[in-house]
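Below are the structure tokens for one structure; questions will follow.
One protein chain is absent from this view; the other protein chains keep their places.
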Amino acid sequence: MTALLQLKNVSRNFGGLAALSEVSFDVHPGEILGLIGPNGAGKTTLVNLVTGVYRPSSGQIIFEDKPINRLKSYAIARMGIARTFQVMQPFPEMTVVDNVAAGALFATGASTLEEAKELAQVHLEYVDLKKFANTPAASLTLPNRKRLELAKSLAMNPKLLLLDEVMAGINSVEIDQSLGLIKSLVEKGITILLIEHIMKVVMSVCSRVVVLHHGSLICEGQPNYVTSDPQVIKAYLGSKFAARQNRVSHEQ
Amino acid sequence: MAATLFFQVLVNGLVLGGLYACIAAGFSLVWGVLNIINILHGTFVVIGSYSAYYAYIYLGVHPFISVVLAGIILFIIGYLFQRGIINRVVAAPVLITLSLTFGLDLFLNNSLLVVFSADYLKLNLANPLGVLQFAGIYVPVDRLAAMVLALFLTCLLYWVLEASRIGRAIVAVRMDREAATLMGVNAKHIYAVTFGLGALMAGSAGAMLSVIFPISPIVSTLYLSKAFVICVLGGLGSVAGAMVGGLVLGVVESFGGLIFGPEHAMTISFCLLILLLIFRPTGIMGKKGYE
Amino acid sequence: MSNDFFRLENVAAGYGDIQVLWDITIDVEPNEIVCMVGSNGAGKSTTLKLISGLLKPWSGRVIIGGEEVVYATPDQILAKGVGQVPEGRRLFNGMSVKNNLLMGAYLRKDKEVDKDLEFVYGLFPILKERRKQDAKTLSGGEQQMCAIGRGIMSRPKLLLIDELSLGLAPLVVEQLTETLKEINKTGISILLVEQDVMTAFELANRGFVLESGRVFLKGPTRLLADNPTVREAYMGI
Amino acid sequence: MRKRSKISLVVLCFFVVFAASVFLSVHEVWSADKTIRIGAPLPLTGPLAPEGKKIQQGYNLWAEEVNKKGGINVGGEPYKVEIIYHDYQSKTPRAVQLAEKLITEDKVNFLFSPFGSGATKAASGVSEKYGIPTIASTASSVAVYDQGYKYLFGTFTPNQTLTDPMSKIVKENVPNAKKVAILARNDLFPMAIANVMKKSAEEQGLKVVYFGKYAIGSMDHASALTQIRAANPDFFFATGYVNDLILIRKQMADLGVKPPAVGMVAGPAYKEFVEACGPLSENVLSASWWHPAVRYKGTSVFGPTQKYNQIFEKKYGHVPDYGHASASVAGVMLQLAIEKAGSIDPKKVRDSLASLDAMTFYGPVRFGANGQINSLKPPVFQIQGGTQVVIYPPEIKESEFKLSTK
Partner (left out) sequence: MKTKLVGLFVIVLLLLIPIISNNYVIRLATMMLMYSVFAMSWNFIGGMAGYPSFATASFFGLGAYAGALCQVNGVPMFLAWVIGGLVSAVFAWVLGLAILHLKGHYFAIASLIVAEVLREVINSATGITGGGMGLNIPVLRMGVDAQARLFYFSMFVIALVTLAVSAYVSGRPLGFGLKCIKQNEDAAGMTGINTTIYKTTAFTLSAVFTGGAGAFYASWVNYIDPEDVFEILISIKPIVMVLMCGAGALVGPVIGAGLFLFLEELVWRNFLTFHVGMLGLMVVFLVIFLPTGLLSVDYRKFLKKVVR
């Protein structure tokens, strides 16, 4: 068992449009794998396929040596795959603690609601949201919502965590805080698939990066290797950005 | 003989379907653009029929000309209803908008009942249009004419939505109200215009149907339920879908009645509808049309 | 400081009981590109809503084209020459690219709409190619082009652009900034609201930095770029 | 919390307004004294509204006439008549509920049944429980009367008294009549009539070549009519309510269904049918329990039939049909029974009704042991020259049967 999650020639079509075609890569236990690519490249589709929202049109998704591409999302969640959401918060009108409790209750099988809520408190403590426990999730500020997302996912006690643009829309200082949090998760033994736009984040935490473009995988490797790949620069980064990126890394 | 029967039933179905299509087009428009299931629609059709009836009795206006008159009357009624009342809940969830139009319909329909009484009227043309007959197949000209007119109106509506400035605004508001507002569109006005157009289609349909079906406030629910079924058959909020849905329903009812007996005609179409909903919720036409 | 082309003067605003903006003063001169940056929740989008008439100011003045605007609706603002490219493009799905562009000219009754359409096609040839396609089938970058095209179809004197780079590949952003400069050369002022400070500073000559609903810093972008606070808080350097 | 109190305030206002309106309505009830109160649950809204309105006109005409003449004479003392109407929205269970309300809350002395056999059957259980004499003015089905109830009396003879003479007339008048087609609304009364018509026709040696039902609310009969055209019957019989029959007649013409004899129940008895069908209504055959052309020397409040027609026409501006007349005669029956009993005691009035033997504008009134009238010979009529003319029974017939041409 080398790979935790394996994608084998996964394709997905919507109507006549191919959102993903023949994508294959592995996620190894204990790593942070970055997934980058322009908008519309199929990143979120890929997450939806792994979490069972959609089924692949063809190909196989294997988690811990078991194919999961025909399972429903609740079953996949119970196997230990959790995700965060790009924009919305899952249960906006429920309190923060209830949001987290939902993760604890249904995915890990806390036997009662009370037990789940107690567990939720622990996770809220971890992401520093305890003071908001009884406010509705919708009233949180954006960075706090992202934390809530994280707490909820953690409450599910996942083996693999899919972080879908958790950094979008928060400023640099906050990003730095979040990076710390993410690194601490890996120490807890959680494997992470990080979907991001912000190159800085990808460069600083990921051990490997895969690049999607128009639904196909165009590059895979170490962060520095990927950013210098001519195909990636042409399709995604742009020459100017690449130059800037180099400049920034030099300054640092 | 069998072939004659088959074609007669097919023609019956198509002609009926054409009439159904025109009942449904406005309903579909309002549903698609405003996201409102307009329970008032059936009553609007009936008002259209009454307009045509009295225009013929007192002014001698042919009902096919009253189509315009009834349309205008209903447009005004629809515009005012939307602007004055329904706009207040236009963005609310389906249960609320539905309750509102339901309440309005109870009120409006009961008012009609008080004003016009429940007695059935029917418009009898002084010069009936007669029946076309070829190869043993009968086609009533009034139905045919009404159907052609209905399809013409439906196409006109389709064209308005596709190619006119106001049509673009309607579609834009439907897709993204705020963005449309930023383009300078007055969303409230457009909503009211859309609702008015829906009512206009209902009124025109009513005027055409006045030569075919008996008129009474009571029949409004029949029209409404037809519109409903057709709308789902064709795909929500699509004018083209309403046309296809109407024709399909007409043919299905015709053949269903022939094969399983007339009392089952409606059951069959409802079953078809449920199956369609389960397996292809977007309707026959999918989300084409103006969505 | 008496620029009457476009100015917000000591504006305060908010939603319900919650105040979001305090004492905002921002101005744009003719033919200028100005940027407004700040982190999420700093009040950028609220400011834009206020300018476009979706939100009424609690106090302060909004001046457009030398006139004070009091309680104007979005269509009146648009008629005064302030167009907008909203955050996230907000194209009308299900409508063709051409019809999307024509929606930008919704308020115009003049005969030159077709000419402007050609102008937009000239700026973004890909849009001409895809003019009959449903807008939702466009890629992210093409959508942003269409949104910008739609914005200039109203013939604005000032174009507000909300989050130009959001969700776009760096390469595409680079192309778009070039086009914006071109558009600016035709005499349209631009107020760019951006989260990506680097992109914003590269394009604009003046900038305002918003923080917690207040103007925190302002000045020429090359000076702002060297400001240590900005560098640390927004550029991550 | 502030919001909460605002809601309750609005709700409160709402209630006050309604409470006030209730008080106003209660006031009306107080003002009446020395009255006989009769409850009448009617379908004033919903699909049966046209029928309900007719019945109401008939009742009102009777109450007005009686009160104009000083009321009902109960053992020498005049009692005014008051009819308490409730709308049951064409929903049978609601009618049952209202029967109970009228008896327990409104304290009515007598009851007029709801419309039609189904609702009458359902509601008769209630009046039987409370022992309130009830007159059914629109129920013909024998099943209604065969429940063993003692307090229910009806103005309609059984259905086959309509269909027997009709099929006989067809058999006698249509040359080589062999085939009959029947199309019926899938509803209590129309189905019952269609079923007895099938029997009557078969008794006359006619073969039923088509027997179809159509759903309530059907908007198209083309399939059935196409098949009927193919079956080529000598007699086509359709049942339903006015709107159904108008549509069927119209579509018959559209699809070239032209049998020599066309019979319909219960539309052609109504003026709306003739008006709505125009020339197409010509020569349509029908039957009903009463017709304005009948001539009976009634002794009751309305006098002879001609007088009734006159009074009715003066008030409503058109000729009465059997629905109106049946409702009016229901009142007359009650009046006669009360006057004979000299009391408004329900038991006494019930006995008096059971033994009633009188002549009215509607015809002779005698009830069978089950409470259904058995003294009538319903007229068969045909629409000729735009009006209904009686062609049977021979003693009152105005014209001969004519074959359909259209």
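Observations, loosely collected:
Just so it is clear, A, B, C and D label the chains in written order, and each chain counts residues from 1 on its own.
In this text, a contact is a pair of C-beta atoms (placed from the backbone, for glycine too) under 8 Å apart; a residue touches a chain by one contact, two chains touch by 3 or more.
Only a predicted model underlies this, so the values are computations on that prediction, with no experimental measurement involved.
The residue from A:Phe25, A:Phe63, A:Phe85 or A:Tyr126 that touches the chain not shown here is A:Phe85.
The chain not shown here is touched by just one of A:Leu5, A:Leu20 or A:Ala107, and that residue is A:Ala107. In the full complex, chain D contacts the hidden chain through residues 3, 6-7, 10-11, 14, 18-19, 21-22, 24-25, 44-45, 85-87, 89, 91-93, 96-97, 100-101, 104-105, 118, 121-122, 125, 129-130, 185-188, 191-192, 213, 215-216.
By the touch criterion stated above, the residues of chain B touching the omitted chain are 31, 35, 37, 85, 88-89, 91-96, 98-100, 102-111, 113-114, 178, 225, 228-229, 232, 236, 261, 263-264, 266-267, 270-271, 273-274, 277-278, 281. Although one chain is hidden here, its contacts on chain A can still be listed: residues 51-53, 72-78, 82-83, 85, 88, 90-94, 98, 101-103, 105-108, 112-113, 138, 152, 156.
Methods note: only the chains that are shown with their structure count from here on.
Looking at chain C and chain D, the chains that touch each of them are B. Most remote from chain C, judged by the distance between CA-atom centroids, is D. Here the CA centre of chain A is 74 Å from the CA centre of chain D. Between chain A and chain B, the centres computed from C-alpha atoms are 48 Å apart.
Computed from the mean C-alpha positions, the centre of chain A lies at a distance of 31 Å from the centre of chain C.
Among all residues of chain A, none touch two or more other chains. In chain C, no residue reaches two or more other chains under the touch definition. Partner chain B is touched in their complex by these residues of chain D: 45-47, 49-50, 52-53, 183, 186, 212-215, 217-224, 226-227, 230, 242-243, 246-247, 250-251, 253-256, 272, 275-279. Per the touch definition, chain C reaches chain B in the complex via residues 52, 54, 73-75, 78-79, 84, 86, 90-95, 99, 102-104, 106-107, 150, 154. Contact residues of chain B toward chain D in the complex are 1, 5, 8-9, 12-13, 16, 110, 113, 117-122, 124, 131, 133, 138, 140, 142-143, 212-214, 216, 218-219, 221-222, 225-226, 250, 253-258, 261-267.
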